[in-house]
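In this view, the complex is presented without one of its protein chains, the others remaining in place.
Up next, subunit A:
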Amino acid sequence: MSVIMEKLQKKEKMTDLMARFVSLVSYKLPDDVENKLKELSEEEDNKLAKIIYKTMFDNQKLAYELKRPSCQDTGVLQFFVKCGQNFPLIGQLDSILRDSVYKSTQETPLRHNSVETFDEYNTGKNIGDGSPSIFWEIAEDSDKVEIYTYMAGGGCTLPGVATVLMPGEGYEGVVKFVLDRMTSYGINACPPLLVGVGVGTSVETAAMNSKKALMRPVGSRNENENAAKMEKLLEDGINAIGLGPQGLKGSKSVMGVNVVNTARHPSTIGVAVNTGCWSHRRGKITFDSNLNYEISTHEGVTL
């Protein structure tokens, strides 16, 4: 078989696997999220909140059985890719991911969410100019690729915000910025939320960090001691506000707070918040050079 033929076949195979993976993410929550929701519901004693949690578990069971998107808003897809320099389909990956979204949209089906900006029309395909979003990192001396797939609806995308503080405002300013967002937009973002906080120099570094924070497992802690301390303080603090599921009160507000930080300019503190709703549909799949895959977020699931 010619080298070109072999590459085409591999490309087709990976597109097919990724399409099935995207579908899986739409109807099955990752293990860390499922476990945390169970834990939160067991701690709950508010009557209304208990009914809402029960609806959530019934829904997830039905979604998995019927293989349907558990929430109708399947978002505009985002992929966070860490690609080895020697992964054989490195140059084809953008088109593979784009095609996989289109394929999954037809097959699952997913909702058509891609609207061309300024021209203001829905493409009807769930892909558009620059969507899905694909964010790249290259890994040295590796022939594998790690792909986080993320499906966020409009509700939990709306609280997203970034700003640059003066150093005089300190980390106290970061705390205020995060808390204010919780009692305004957070209520509508379908709590219990996973809160991603990004700290860096500028709006785009902070924003990217805050989104990466949402890819980190629920219950994980930042390696930096102070950052980990702030995660815990914010988590306990937001929980004490008692937003409850759907913002209708309850004993807790969040699944957790994850902080991702990068070094900053001495005169600025960039900070951003991104939230994941309770239906935090993300999945991580890793392919080796022969396209054998491993799904680390959904144990025991095959495509």
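We adopt the following convention: contacts are C-beta pairs under 8 Å (C-beta built on N, C-alpha and C of every residue); 3 or more make two chains touch, one makes a residue touch a chain; residues count from 1.
We take it that contacts and distances are computed from a predicted model.
Undergrad: Match the chain absent from this complex view to the correct UniProt protein name in "Cobalt transport protein CbiN", "Polysaccharide deacetylase", "Cytochrome P450" or "L(+)-tartrate dehydratase subunit beta".
TA: Matching the unshown chain against "Cobalt transport protein CbiN", "Polysaccharide deacetylase", "Cytochrome P450" or "L(+)-tartrate dehydratase subunit beta" yields "L(+)-tartrate dehydratase subunit beta".
Undergrad: Write down which of A:21, A:102 or A:278 is the residue touching the left-out chain.
TA: Reading the full complex, the residue touching the unseen chain is A:278.
Undergrad: Looking at A:40, A:190 or A:213, which residue reaches the missing chain?
TA: Among A:40, A:190 or A:213, only A:190 touches the chain that is not shown.
Undergrad: Out of A:8, A:138 or A:158, point to the residue that touches the absent chain in the complete complex.
TA: Among A:8, A:138 or A:158, only A:158 touches the chain that is not shown.
Undergrad: Which is it among A:174, A:207 or A:254 that touches the chain not included here?
TA: Final answer for the missing-chain contact: A:174.
Undergrad: Can you tell me which of A:41, A:78, A:246 or A:274 touches the chain that was removed from the display?
TA: A:246
Undergrad: Counting contacts across the full complex, list the positions on subunit A that touch the omitted chain.
TA: Interface residues of subunit A facing the absent chain: 27, 48, 51-52, 55-56, 58-59, 62-63, 66, 68-74, 109-113, 122, 124, 154-155, 158, 167, 170-172, 174-176, 179-180, 182-183, 187-188, 190, 226, 229-230, 233-234, 237-238, 240-243, 245-249, 277-279.
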